[in-house]
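Left out: one protein chain. Kept in place: all the others.
By letter and in written order, the chains are A, B and C; residue numbering begins at 1 in each of them.
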Amino acid sequence: MIDKTVPTLEEAVSGLYDGAAIMVSGFGEAGVPAELIDAVVDHGATDLTIISNNAGTGDVGIAALIKANRVRKVIASYPRMAGSVHFEARYRAGDLELELVPQGNLAARIQAAGSGLGAIFTPTGFGTMLAEGKETREIDGRNYVLEYPIHADFALVKALKADRWGNLVFRKAARNFGPIMAMAAKHTIVQVSEIVPLGELDPEVIVTPGIFVERVVPVPGKSAAAA
Amino acid sequence: MIDKTVPTLEEAVSGLYDGAAIMVSGFGEAGVPAELIDAVVDHGATDLTIISNNAGTGDVGIAALIKANRVRKVIASYPRMAGSVHFEARYRAGDLELELVPQGNLAARIQAAGSGLGAIFTPTGFGTMLAEGKETREIDGRNYVLEYPIHADFALVKALKADRWGNLVFRKAARNFGPIMAMAAKHTIVQVSEIVPLGELDPEVIVTPGIFVERVVPVPGKSAAAA
Amino acid sequence: MQRMDKETLAARVARDIPEGAYVNLGIGQPTTVANYLPMEGDFFLHSENGILGMGPAPADEDIDWDLINAGKQPVTLLTGGCFFHHGDSFTMMRGGHIDICVMGAYQVSVHGDIANWHTGAPDAIPAVGGAMDLAVGAKQVFVMMNLLSKTGECKLVERCTYPLTGLACVSRLYSDLAIFELGPDGAKVIEMVDGLTLEKLRELTGLDLTMAG
Partner (left out) sequence: MQRMDKETLAARVARDIPEGAYVNLGIGQPTTVANYLPMEGDFFLHSENGILGMGPAPADEDIDWDLINAGKQPVTLLTGGCFFHHGDSFTMMRGGHIDICVMGAYQVSVHGDIANWHTGAPDAIPAVGGAMDLAVGAKQVFVMMNLLSKTGECKLVERCTYPLTGLACVSRLYSDLAIFELGPDGAKVIEMVDGLTLEKLRELTGLDLTMAG
């Protein structure tokens, strides 16, 4: 019997290692796997590359990792937000490398990694600073920039429900990057509000099939609805 | 009030024109919009390019269009099947151009069109006849073939249910190419077993958001379940 | 002459959005355009974080932090709306499925270039979000801004000096003083506020403006 659920956050992140590239789901606060990130802080892995839309605010989530000086590089579209003080401090101190990626290119490069493409020609960013030094090409009268997939060793994802095969459903706009990051990482670790029996998730409604998920850990009562 | 439903198949395909490129959903018989294709036959548009996984069998569906000599070109991964007699006859007679595309490249090129990419480097087909003459590149030690998006003027799609905004859900493996073709065509026309009131489709469960759908026509009782 | 206030301008932009349009409203001033779309019509508001059919802000007791817009403000979902992941959301944007997006800007060029993500200041920490995807992907890009900066410099320019967000993509500029059509032939004036003349507008902008045909 295959059971991908693990009982503790500690066990969920036990495979992490120094230097790992980690995708973190979430947009703003919605869909951020805050407890999994706390577990990464506790784990102690360092020299991490974090791939996420934002770079955390206040002292929680990615901001906590940055504060603890565990992050070498951030790949994000919108790292600077009200309250992203730890990111700003480390960045200004030169302790933190930033690769700024337009949000749609971030999504498309993550999808390219998940789907095994070698590179994509995307129109986004053509003619801007963010395409400087990159290969470009005119195709059928439009201009495109060549962008490469973003792979990760781990994806930390927050979902609403999972079963023991790792099938996932999400909640409202907390879905955001979760499904595509789950596809792009070698090891996808998911925190969910609820583990449900196999068969309870409608086969038509499963958003992320279990093939993309390695471990699932219950973190009850942590969906926004329950907050 | 926006209502994308139209009462008749005739009205659903009324915008077709000679020379159009038409995507047709379906894999085997599942998800084939047979009644919409019949309406295309009745419409009379000719010199069509058909983009579909298969090329029809017997005298129905795409086979009926081919039999009526309305098809100039087929883009497919698996055009030859037991019973694809009209395809074979026209192809051997030299009346029908065939672009054979590996199934995953067909899907990826349709997705590239829907998502606005200019081209993709895909590993599929590298070193084979189907990549002859195409640009290739080694990226991070793997070999890739440059493939271009497949756009269409129309997509004919079969779904299970729709609401008046064009939101869609599908049935089992009849989903197949429907959602990605709906994204890649200028005009997406959908036949459904049932039109439901707005709000009846759960927002978490809608597979194809209405933004990708232009017209919906009810063809009651034509899902496999009801057959 | 009487500058249009922000609310009047938002209402003016809303008038150019037809029923049934799929619309992305940028963070800040553009968000207010939603308040002026006719309640009785079906307008499809898209949010980059995976929402189509966004409704207005909720009552305090209905706030759900899993249901926020691109500006991270709580919103609601209309009946018929739906959720999807970031891949599909940016397929909508990059793939040309959004009919109209409305954005703010630091500068816009007469040919439709836009600069709205980076001031170019050497110590600025950059953040780009989805602006470049919208600029390149929406069928029509509308910009909404004051025509003049606080220091009186015209933000409609021959050539942007701020770092670009997108090239030749803005079709209309809605400003507090005038509305412009932008494109390969440069800026054409569509409307001006009462009391403003083309001559005066040429003076304010330093551009050789003509009226739209």
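The working rule: a contact is a pair of C-beta atoms (placed from the backbone, for glycine too) under 8 Å apart; a residue touches a chain by one contact, two chains touch by 3 or more.
Predicted model only: the values in this text are computed from it and were never measured.
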*Any idea which chains on screen the missing one touches?*
A, B
*Which residue from B:Arg80, B:Arg137, B:His151 or B:His187 sits in contact with the chain not drawn here?*
B:Arg80
_Contact with the hidden chain only, please: which chain B residues?_
27-31, 53, 77-81, 87-88, 91-92, 98, 100-105, 107-108, 110-111, 122-130, 143, 170-180, 207, 223-225, 227
_Footprint left on chain A by the chain that the document does not show_ = 1-2, 111, 113-117, 163-165, 167, 183, 198-199, 201, 203-204, 206, 209-212
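Methods note: only the chains that are shown with their structure count from here on.
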*From the C-alpha centre of chain A to that of chain B, how far is it in Å?*
32
*Averaged over CA atoms, how far is the centre of chain B from the centre of chain C? Could you give it in whole Å?*
34
*At least two other chains touched by the same residue of chain C: list those residues.*
77, 83-84, 87, 90, 94, 136-137
*For chain A, what residues touch not just one other chain but two or more?*
108, 122-123, 170-172, 207
